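In this view, the complex is presented without one of its protein chains, the others remaining in place.
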Amino acid sequence: MTTADITSADATHAPVPAAALPAGPSGGGPGARLAAAWRTVRRSRRLSAGLALIALFLLTAAVGPLLATDPQGFGTDLSQPPSGAHWLGTTQTGQDVFDQLMVSTRTSLLIGFAAALAATAISVVIGIGGGFLGGWSDEALSLLSNVFLVIPGLPLVIVISSYTKGGSLLATIGVIAFTSWAASARVLRAQTLSLRTRDYVLAARLYGERRWRIVLVEILPNEAAIIVSQFIFAVIFAILTQAGLAFLGLQNPSDLTWGNMLYFAQNADALSGGAWWWFVPPGLCIAVFGAAMSLVSFGLDEVLDPRLRVYRPARRGRAGRQRTAPRRTAPQQQAARRQEADR
Amino acid sequence: MTALDVRDLTVAYPQAHGRPFRAVERLSFSLRAGRTLALVGESGSGKSSVLKALSRLVRPAEGSILLDGREGVRGREYRRAVQMVFQDPFASLNPSHTVDHHLRRPLLATGRARRGAEADEAVAALLRQVNLTPAADVARKRPHELSGGQRQRVAIARALAPEPAVLLADEPVSMLDVSIRLEILNLLDRLKRERDLALLYVTHDLATARHFSSEIMVMYRGEVVERGPSDEVILDPRHPYTRLLAAAAPRTGASREEVREARRVRLESRARRDAERREVVVGEGCRFRPRCPFAMDSCARRPPEVQVAPPPDGDGGTGHRALCWLYADPAAAAGALPAAGPAAAVPPHRAAP
Partner (left out) sequence: MNAPATAPAGPGSPAGPDGPDGRDVVLRARDVRVEYDGERPTRAVRGVSFELRRGEVLGIAGESGCGKSTLAYAVTRMLKAPARMTGGSLSFRTREGEELDLLALDEEGLRTFRWSRLSLVFQSAMNALNPVTTVGRQFADVFRAHRPDMGPEERDRRARELLEMVGIDADRVRSHPHELSGGMRQRVVIAMALALEPDVVIMDEPTTALDVVVQREILDEVERLRAELGFSVVFITHDLGLLLEISDRLAVMYAGEVVEYAPAEQLAGGAAHPYTQGLLRSFPDLAGERRELRGIPGSPPDLRGDLAGCAFADRCEHAFEPCRTTAPRLLDLGRAAGPWSAACHLHDPAHRPPAGAPARPGAPAPSDVPAPSDVPAPSGTPVPAGTPEPAPAAPGGGPTTEGRQP
């Protein structure tokens, strides 16, 4: 079924009612686009929930540290449970856990996003570059990704981190990015290999489009969905890696992150001492943030791939009956499935 | 005037084991400005490989392609002169970009328009040429907002943007709905005349090949088995394969009795396990030999391309040729070749009224 027809060089054509055209990015100005994007977000509960949570975290990262009076200051209230004065209690040395959490959120998110950005950039260059160029460059870049894939990641990070002695934030970001790009480079390479033989890429080669333009303008936009999802998981991975490193004491203890908070809590025997207010908040932050990012990723899949969309009224009526469908022999079953997929 | 000359083109693909697979074997033809040449063949005939070689997406193993009589024309000039319309309009447009992008880029990349107002006007003119109006509205749309026919019009406009002299059309309507196929073919035909294009129409459909081209080449397994003026090749096919193809096409004009009779003849002559024999690989000889009802001893050698007998009205020298031993040696042929007519094992088409 096509949408309305606009080859109306023919006089018998009725004018197309505007409503018949799908709401696409082609219509209207930036306001309409925003409205369309908003409708898209609203269509998936997962996406809306995930985005809301992430917005909350970003707000905290932006505003929180301004509320934190003195996260590192040692107070006189030692190991206090949550109270009016200290919303999340205090550490063994009297630091305010809430203040620490605010500052940690900013640093952890910074590390997560920056490392993911760097890792994604590397994987885009190496994956798409290799996939498109083919030949020797592809062989070499594939080899490189494969080497990085088979190197056990965490031990390498540990080795590098202990060598840099924790070092600066930038070093942490670099180390994480350096060790986490390979898997998504492989995914992107495979996708690029498939896209480069598409007819529209061949057509661009036929009219003599330059290579870099074909990659950036014809291929890259069609991998945006994959890149975004790779980026989302890279953020989660980076935050978890940093937390892991910090927990092992391989991070500069003067930087406050979720991981460092856990490290200090562990060192102070907060767990056995029952000081739950010290280690639960950072742990929960890591878990909830990871879940929120995953929700966004699944939600985007749902919105972008119409086949994953759920039509609730349809499910109620037929699904139950289909589940108890009779055993059919293989060809007929497969034929039915195929037909469904074709649609 | 000859726009594109193809001489002894051979396309070969390396195989994991054994010799390279020769998808196109010593093919020669020329495309002339303002003319349509139809290349007819079924899947596996090598017609796609011909197109890939002509559009320089693969390098031919042997042979030469001459543009305006010159060999080895450089990339940029060749690209401006030879363009292609792809088979599937759902795959040949980039889903990320607007129609405007699809037309503007080739204009700019081939230097046919300068950025800005000149390109704007050129895009609009292209859209009007393929009857996509109002041009401004269409230009803003993305491929998913267009129907199959509209997409193919955009693809045709894109191919026209570099102002080519040669247009390669790879089954341009086979993925489209029946009712809009003729519209697209008529559009190509009109553009061919208006722009004096040399058009290569690749198809598996004999009927449109006949109606939209002046000459037809029939390919079978990498070789042209018959070629000539389109009416002669279709109405008076000589090569047994062309006859088989023509007999297989539905006849909308035929009466029920004719249809039944044709079916009866086909069923009777049905070579036992024809389907099995089709798969047989032959060495040097005629590639159609395993399926050919007239196969003789000489068919084990490579058949020559020979001028077939002129049509009944005595108008000789039309360039109607077939790659077949039946016509090489009249004595041998007399024994094996059936008289043209309904009694033939593979009935050739009864001539047009």
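Note that the chains are named A and B in the order they appear, and that numbering of residues resets to 1 at the start of each chain.
Keep this in mind: a contact is a pair of C-beta atoms (placed from the backbone, for glycine too) under 8 Å apart; a residue touches a chain by one contact, two chains touch by 3 or more.
Please read all numbers here as calculations on a predicted model, not as lab measurements.
Looking at B:R76, B:R115, B:H144 or B:R190, the residue that reaches the missing chain in the full complex is B:R190. From the options B:L39, B:A81 or B:I180, the residue with contact to the chain not on display is B:I180. Although one chain is not shown, part of chain B still touches it, namely residues 34-36, 42-43, 128, 131, 147-150, 177-183, 185-187, 189-191, 193-194, 204, 206-208, 210-214, 229-231, 234-235, 244-256, 259, 263, 266-267, 270, 273-276, 278-279, 349-353.
Rule of thumb we're sticking to: only the chains that are shown with their structure count from here on.
Chain contact summary for the complex, chain A toward chain B: residues 2-3, 5-9, 21-22, 24-27, 198-200, 202-210, 213, 217-218, 221-222, 224. Chain B contributes residues 55, 57, 75-76, 79-80, 82-84, 86-88, 91-98, 105-106, 109-110, 131-134, 137-138, 140-142, 144-150, 153, 155, 158-159, 161-162 to its touches with chain A in the complex.
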